[in-house]
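Input: a single structure, listed below in structure tokens.
A single protein chain has been omitted from the complex, and every remaining protein chain is retained in its original position.
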Amino acid sequence: MNELQKQYPDEIRQILAKYPPEYKRSAVMPLLHLAQRQNGHVSPSAIDEIAEILDVSPTDVVSVAGFYTLFHLEEGGRYRIQICTDLPCALRGAEHFLKAVCEELGVAVGETTPDGLFTVEEVKCLAACHRAPMFQLQGDGEIAYHEDQTIEKFRALVNDLRRHAQTHKEAA
Amino acid sequence: MAVKMVNLTIDNHPVSVPAGTLVVDAAKKVGIEIPVFCYHPKMDPVGMCRLCLVEIGRPMVDRATNQPVLEADGSPKISFGPKLETACTTPVSEGMVVLTENDKVSEARKDILEFILTSHPLDCPVCDKGGECPLQNLTMRFGPGESRFLFDEKMRLAKQVPLGELILLDRERCIQCARCVRFQKEIVDDPVIGFSQRGRALEIVTFSDPGFDSIFSGNTTDICPVGALTTSDFRFGARPWEMNAAASLCTHCPVGCNLTINVRREARAGGRDVIKRIMPRQNESVNEIWICDKGRFAYHFTESEQRLTEPMMRKGSELVAVSWDEALQAAASRLKKAGEKTITLAGGRLSNEDLFNLCQLTSGLGGQYWMHGTMGGGDLLAQVGVGQGTNLGEFGPGSAILVVASDLHEEAPVWWLRVKQAAERGATLIVASARPTRLDRFAKCVIRYAYGEEVETVTSLVPEYKTDVSEAICAGIQGILGAENLVVFFGSDGLGLEGTTALAAACMELLVKTNHFGRANNGLIAVWPNANTQGAFELGYRPAADLASRLAEAQVAYIAAADPAGDDPALAEALRKTGFIIVQELFMTPTARMADLVLPAQAFTEREGTFVSGERRVQRYYPAVRPISGPRPDFQIAAQIAAQLGFSLEERLASLVFQRLSEAMPDFAGLTYQQLAMVEEQWPLIGRHDLYFGGTGYDNHQGLGVQLKPAAQRLEPLNLPDVPELPPLQAPEGAFLVVPITCLYDRGQTLLPTSLLHERMEKPAIYVHPKLATRVGLEDKQSFQLVLNGISTLVQVIFDENAPEGAALLPRSVGVPIQGPALAQKEIVSG
Partner (left out) sequence: MSGYVLLRHRDIPDLHKLDVYLANGGFAAFKKAVTAMKPEEVLKEVMDSGLRGRGGAGFPTGVKWSFLPNKIWPHYVVANADESEPGTFKDRELLESNPFQFLEGLMLSCYAVQANVGYVYLRGEFWRIAGQIDGCIADLEAAGLLGEKLYGSDYSLRLYTHLGAGAYICGEETALLESIEGNLGQPRLRPPFPATAGLYGKPTVINNVETLANVPPIIERGAAWYRTFGTEKSPGVKIFSLSGNINKPGNYELPLGTTFRELIYTHGGGIPGGRGVKAIMAAGASSTLILANDQSLDTPMDYESTQQLGAPLGSASVIVIDDSVNIAWLVRKTVNFFKHESCGKCTPCREGTFWMDNIARRLISGQGSLKDIDLLYNVASQMQGKCLCALGEFSTMAVASGIEKFRKDFEALVKT
């Protein structure tokens, strides 16, 4: 049950140091981010562990995780392709781009590719309206912006990621 | 401290209320109803549901002169803001003008109700709350008449989500008012349910194991303003309008929570009344509007199929059914023969009336009467019990509470709640115990002692004895010295009769030496095992240390509402020597099985009576169901036996017995059933006509009870007992110390018939600190034969970091007899 504490002792210490000791609970979001780093979602055991570290109930932790869209309690693809289709992006063709991406990957919005690598998601404004179409890639413990997109650029990225995943698998 | 009063007008009514009062409460106090959903008078306002929007104006002030601006007629000019304001979050202010009835407000209410109903399934015809539903009622009064929301576009959500085995959630009905979530967090400090998601997807979730793991969970179903939370006990059980309501009391612990029992006559029960549910009944000095889940759900024993229904007499080796006449005659003739060799043994769940007649009968014979139990000290409460007028709900800054040797959360949950809240309001809480309890977190000072050091610990708190004491004790003394009021709770955590008796004496000494007795909000409270243990003490019953030898020597043992043979093998052994055993009971207990004569008694739900709570409040309970045929009230049986013996006891009505009792007992002098039935208005106003405000709990028309004055308050001289010194507890090589503790969900006779609670009941197990376990060679989850007082029982080991290292903890009433601290050995079973 002490997986996080075993794996990230320094990070946890640093996180807790940010907040007054009597308000440990403040660390719940940073710890959820940490828990998600490894495999893209927050597992039930991580929930329990965070609750224990912060001396709150597991329900409190689930509750916070459930409120925020970047936390995932369920497993998804290794990479979540989160395409902004909000108003400013939509005015610049984001919805067409979304469609093209779905066709490219052969999935509908919300679905994951059969290889478990990509989940396509539609999201709200990401503060990149001037560089639409764009998406963010949530995966491998990171969030990266990909702006001024075309389907060609996207294809190249997908190929890169596939290759990356392949070499990792072989290494492992 | 004088409270500043604020004057305002609400719908043209002048109102004067204390500063800080919320507009919604101020209106309520003068009978103006501002509808609410999220607001609950027992919780901090959150202003979420927006139903309470009203128009609020405030006197205009000229900025330059700082003077009020006046109208032509000289009245202050009132300025109204552009927006309506939430009455539930706005405190009153001087000169405020509140309008709750105009078009703008009515329109807003209709709008908000319409919003709420857009997502609501409107499945009132199949909803448990239908008929007592704030949403239903408020919609009828203030809502729109038709639906503009497309039915097809409603959210379809799960309708029967078990949050645990006790509480079910209907996600479609939830209106996200957060009353339940806030109750669990703010009121009972058990945040095991919460919201997940957001916006329209916001939903209640729980992640605890077992689900909704809180002993107060049932209360959320009372305050839920819709049918979203229901108990699995009552769900689909009855419609509110089909049920009758009877005022009652909880019989499970010494708090004396006021209850309402809802019953319905049912054909499938042969036309008998069936209890459908237990609800809290408001008593702000006792349980406010809350009860624990044990009180709410553990009533099924009263209707158990296993109840005794006929008198039985031993003929040969068999107990065979006999008529009441034959049984009473047999009892009388045996008792007559035994005379002073009669011993009566009574349990703490009998009413005062029962206990009174039993002791009168016994005294008439020249016999002796005793209480069955292992906790002493109740006699001291007659001297220094809390004074009349004590109300934990008033405790705050300047008051102190000491809790010694009791895990209130498990033993008397509503006291735990009230003590916790007192501490949160600023009362100084001192907790002295051998192990961590859930009260620690609210305490100013936690004193940790080893089992066996209870008396010493309390004595060291007496300021004038202050010698070389620990930091915690020092803080405790400071807390006591700084307090105007002090109440001491003592319990039996880890203690038997000897220990509790000594502890009570030590507590009394502390109170007397610090002058905290003889007045309201000061004095001693005992955390008894039963609802009326205190009443038994008041009537002169005492637990006997040498009960076994007394029983063995008796010619007749008359045992009522007690199971000595089941509780203590030594007593079972003794009873084998007793000449003749009469048992008056609900069930065929181990003691009843040994009896020569068994007399079936009525359950408390079938009759009326009074109990004395641990706070020495005498309270009435009323008949809730028509009695099943056969059993009789205990007091009546005693009186009927007495009649055979030629002396007259009151056998007709409990009230008449009580009349005699109050004539005979000085502490009860002058008390009548009428007095006990008196009520005065309580705040908050809750109850039947405006369920939206406080929930579906019942208001109190049947009596708030009367707190007895302790001798000290009647200015009678005190009789301070010596504080005995107890020999230290030390386990020799090869043995270890086991102490009894009390758990809420034990396997007692009145609890077991409630199958709903089985999952949460304690198993035959001991809680052992891993270090102690290593020392004596026990492993986690291991089953082994525990040898206690020469008797071997199979129990499980549960590792518990919170257990002390010096003693293993054994819950009472789980099937392993334990009377007090004892030395144990293990006998590992192989295979």
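Order as written gives the chain letters A and B; numbering starts at 1 within each chain.
Rule of thumb we're sticking to: a residue touches a chain if its C-beta (ideal position, glycine included) is under 8 Å from a C-beta of that chain, and two chains touch if they have at least 3 such contacts.
Source: prediction; values computed, not measured.
Interface note for the absent chain: among B:His13, B:Arg198 or B:Arg652, the touching residue is B:Arg198.
Screening B:Leu8, B:Leu53, B:Ile223 or B:Val598 against the full complex identifies B:Leu53 as the residue touching the chain left out. When the missing chain is restored to the complex, the residue among A:Ile12, A:Leu54 or A:Ile83 that touches it is A:Leu54. If you put the missing chain back, the residues of chain A touching it would be 18-20, 23, 25-30, 32-33, 54, 56, 63-64, 67-71, 86-88, 90-92, 123-132, 136, 142-145.
Mapped onto chain B, the interface with the missing chain covers residues 45-51, 53, 82-84, 89, 108, 111-112, 114-116, 118-119, 148-150, 153, 155, 175-176, 195, 197-202.
Just so it is clear, only the chains that are shown with their structure count from here on.
Those residues of chain A whose C-beta lies close enough to touch chain B in the complex are 47, 56-63, 65-67. In the complex of the two chains, the chain B residues touching chain A come out as 190-198, 205-208.
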